[in-house]
Structure formats: C-alpha cells, structure tokens
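Every protein chain but one is kept in place in this view of the complex.
Up next is chain A:
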Amino acid sequence: MTRPALTPGQLCSLLALCCLAMVGYRLHQLLPVEQWLTALHAPRDERIDQIVVHFSLLPRLCVALLGGAALGLAGTLMQQVLKNPLASPTTLGVASGAQLALVVVSLWAPGWLVAGREWVALLGGGLATLLVFALAWRRGLAPMAIVLAGLVVSLYLSAVNSALMLFYPERLRDMFIWNAGSLIQNGWAGTQFLLLRLGLAAAAMLVLLRPLALLDFDDQGARNLGVSLRQLRFATLAIAVFMTGCVVSQVGIIGFIGLASPAIVRLLGARRLSHRLRWAPLLGALLLLATDLLLQFGSGPLATLLPTGAATAALGAPLLLWLIPRLSLQGDRAPSAHMAYLHRHPAPKRLLMLLALALALGVVIALSLGQARAGWHWPSPGGLIEAWPWRAPRVAAAAASGLMLALAGTILQRITGNPIASPEVLGISAGAAIGVLGVILLTPLASQGASLLFGTLGALLTLAVLILLNRRNGLAPQRLLLSGVAITALFDALQRLALADNSPRTQQLLAWISGSTYYVDGTTALIALAIAVVLLIATLPFHRWLDLLPLGEDSAHALGLNVRLSRILLLALMALMTAGATLVVGPLSFIGLMAPHMARLAGLPDARSHLLGAGLIGMLIMVLADWLGRVVAFPDQIPAGLVASLIGGAWFMWGLRRL
C-alpha cells in the first residue's frame, strides 16, 4: 500500500479544528461571548439562553464525544478480536437486540422502562450477542462465523421490530426517533451515565490490553504464548457489547462510527493495536461530534428532526464502499467448507416432482383455507369464487417474487461460491428499494411504472457500483459481499431517516418496506408472474456456466469459460429478478438466501436442478408466508416479506449453528 497522505493524528487535529469552529459558532448563535463563562459553570436559572447552553448544548457535545469514543473503542476491540476489519457494534446484532427489547418492553411491560431504559437495552443487546455467540460456538467463535451470525441476527430482529412498529405506530413514537439516534440532551444525566460506565469498561479493557496485542499474531502464535483464545474473545466482546449497549440505550442507534473510525485509522497507517486504541476512539468522537454539529445547523431550515445516528450511517456507508477495496482483508475468500455439503439426492427428478406437488398443495391451501369472524373455515364453492379475486393475485405475486428471489440467490451463490450471498445480503434489494424510496419521497406522484423503473435502475446502479468497486480484484466474492453489506446499510440509514418523521405517510412507507403482497392487483400479479417465468426460461440455458463458476476462477477459465463476461451477464439477470421481486415484497425477505440453501441441502447440487429446486422452494415458502400473514392475525395482515424473513431467518440461524 502507498503511504497515506495523512497520519491519524493530522486527521484528528483537522477534525478537531473544524469542530471547535462549529462549537464556537453555535455558542455565538445562542449566547453573547461575555456570558459564555457564566453559562459554562454557573448558569442563572432565569436566563433560559444560558440554561440551554448549560443543560442542552454542552451535555450534547459531551455525549457526542463520549458516545463516539465508546463506539470507536468498541469497534476497535471487536475488529481486533474477530480479526475482521468489518466487525462493529451494529453488525453484531447489539443495536437491533437493544432496539427490539425496548419495543417489546414498551408495548407489554412499560413499567420496566421506568426502572431504566438502559437496562432493558443492555439486556436486549446482551441477549442478541449471546445468540450470536451461541450460533458461532460450534466453530470456536471463529471470526467469520461471528460476523455472519451477527448479520443474520440483526436482520432478523429488525424484521420483528418492523412488524411491531407497523401495528403500533402511535404507541412506538419514541422508537421511530430512537431508531435514528438523536443526541439531544435534557441535562447532564446522560453524560454522567456514560462517563461512569464507559470509565469502568475502559478500566476493564486495560487489563486485557497485553493479551489482546498478541492477537496481532495468528491464532496459533497467540496460543503458543499461552493465551486462552476463547476466553479472551469472550471477555473482550463482552466489554465491547457493554459499551455499545450503554451508548445505544442513551441516544439510540448510531450507525457506522464503530465500524468506520477503526477502519480509517488502520488505513491511515495505525497498524499496531496500541496505535489503533489511541486514535480510533478519538476519531470516532470527533466524527460523531462533527456530524451532530452539522445537523444542528441544518435542522432549522428543514422543519424536521434530523437524527444524528441515521445521518452518520448515511454518510458512513459511501465511505465504507470506498474503503472496502483498500482494506487488506485477511484470507480474502469465502468462509471455507460451506459449499462442501454436496450430498446428492438419488433421484433429483423425483425430488423436484415432490416439491412441485408440495407447491401445488400450498397454493390450494393459500387459496381456500381462511379465517373469518367465526374462526377457521374452508369456504363453500361459492365462497371460494367470492374470495378468488382477493386471494389469487396475492398468491400469484408471492409465488412470482419467491421464484425470482430464489433464482437470483442461486445465481449469486454459485457465482460467488459463497453460500451466504443473496440479493438481500449483496445490497441489490436495498439498491432497488433506495430507488423506490427516492421516487416516493421526492416526487409528488409515484406511479407504479415509475416505481418499477426506478427500482430496476436502483438495482442496476447498485450492481454497477459493486462491479466498478470490485473490478480490480476480479469481483472477488468476499469483497462483493462486503460492498453489498455497505449498500444495505445505506438503505437502512435512509429508511430510518425517512421513518423518524413518523407522519401518516411514513406508515405507508413502513408497510411497503415490510414487503406486503397487499397492494398487488390482478394485472400486476399476472405481469409479475410472466416476468418471473420469462426470467426463469432465460436463466436455465446458462446452467453450464453456473456449474463451472463455483469451481473457482482458474478452473472455470481452464474449462473454457470467459469468467468475467459470464459473471456480468448472470449478475445483470439477477439484478432484474431482484428488482422485480423487491417491488412486490420489499427488500427484507430471506428467500434469496434460504431457498438456494435448502435446495442444496436437499441434494440438488448441479446448477439446473439447483435452480429449479430453489425456485420451487422459494415459491412454496413465499406462498405459505403470504397465507400465514393473511390468516394469523385476521383481520389484520402481516406482510409476507416479514413472515418470510421470520421463518427464513429462524431456519437460517439453525443452519448456521450446524455449519
């Protein structure tokens, strides 16, 4: 790597100067210079401007600095322990665990909140982290296993969370803001809370400093030096989680600081742990402070609350995208051995027939079995005809999107040779969703055509960005995946920003994001189905490429394949399918991840039967998810995308545990 243009110290000084200037300007806005000192140490009760400076502005600055430093420190620790430059508090499920816990408690046990929001948040974050650890336990808490499990747990908990916010928008008003991380303060209590707990955590960390530094060597080396790796990882992660939990419970979800500041510091040449531990917290603190100050100036004219946490995430995501090709990633390859469960079903044709039969059965159930006021019932033939126009389009749309996502997932997993690749994970769904979100928020009239167009454009643009950024390393699977995670995070941030407004309009946004077939009418369903079938037919001839690509670039090349061309063609097909499906069921579902997995587990290793099997499974799950969503909470309806991610996420977590 070339020598970086800046040292971490220079960058921090630069940022600190900017922050100082902004703080000065902000103070100047609020108070005449001669009163600054009074406001600082002894504000007069009857002077509200001094009070605001003393009890709002100053604690807000402190909380920004403390929170940013804590997240930077937590990120550094996590990255050191997991040996993964992309580990961070938010990617390990801590934030979403805390978030879900708060939602659940405020709905069903609000009394607990009085005992302390922070304890509920800590409990939730801790439980989520334990779940992540449990899932990765079998593999000795190996770095990649933990990050994977964290990602899946995060997505899963967010899905549950969205479902609850969809049903109780009025009661969860605070969560809409908390999700987007607001640093606004109402006194010094938040600062004291953070100072005390972060101080304790930092002290505990000092004890671990020496063994942690040994992790700069490889695992074997560290073990030879007498370090119990499992205990060390556990203790360090526990400290990092505790710090994250404290910050998150005070100010909500702050994206990316924990990920970006250690990564930037590393990029600027801080290689040794002691170096990183010095600069990453400082950079994190300054980054968060700078963002927060900028937003304080910006939120006036915009007539809306601009929460800082979502903003750092939105600003951080492009930064991460830029960083990824520049990071040196240890072992730049897919997590090993995943593609290895290659047992083959003795009669793939019979298996496919069985799956088709199951799908037919599922469709029959979805069309006929329903709930009414009197309870469950099979309708009479007359009732069936009556219900047909309401159920058929939804079943068809669910099947179509399931098929498209499953095919897209199969293609991706085979191209990248990575079993956790999927349109959802790669950010293609998120790209499509950003396109649609843009149309919805920025144009007064969002027609269906415009949404489809911009959704597809979003998916294609995301794909182009992915390819451009990763072109130099020949679309290496791992980096593709990481770029995808960054794009998903960008969408997540934008969505949080949009939802923080919590007006009647955001409610509809939430409904769409959750992925419902509710809005599909007959025509749309037919179009979706037709597109799905056409794309299936278009994909099948490429099955030889898909058989060769997972063998690795060299082998595929040796067997006469133009690797780059075939990858780009297949990826374009995949983007189309993803955009189509995302428009119908939103960006959340796990189908693209799960269906190809299940088909492979069932013993369909060759590309052709893999595609068909995954397609059938995708359709089956989606149809059942849609049906469940329609009948379980009757007359309310749970979006199919949510149900699918609940089922799929659970299944996937179970699968992870066994890997």
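Going forward, a contact is a pair of C-beta atoms (placed from the backbone, for glycine too) under 8 Å apart; a residue touches a chain by one contact, two chains touch by 3 or more; residues count from 1.
By our rule, contacts and distances are computed from a predicted model.
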item	value
Name under which UniProt lists the unshown chain, selected from "Iron complex transport system substrate-binding protein", "MFS transporter", "Carbon monoxide dehydrogenase large chain" or "histidine kinase"	"Iron complex transport system substrate-binding protein"
Touching the absent chain when the full complex is considered, from A:17, A:189 or A:650	A:189
Candidate in contact with the missing chain, chosen from A:274, A:503 or A:555	A:503
Positions on chain A where the hidden chain makes contact	45-46, 48-49, 51-52, 55-57, 106, 110-111, 113-114, 117, 166-168, 170-171, 173-174, 177-178, 182, 184-189, 303-305, 370, 372-373, 386-387, 390-391, 436, 439-440, 443-448, 451-452, 455, 500-505, 507-508, 511-512, 516, 518-521, 523-524, 583-584, 634-637
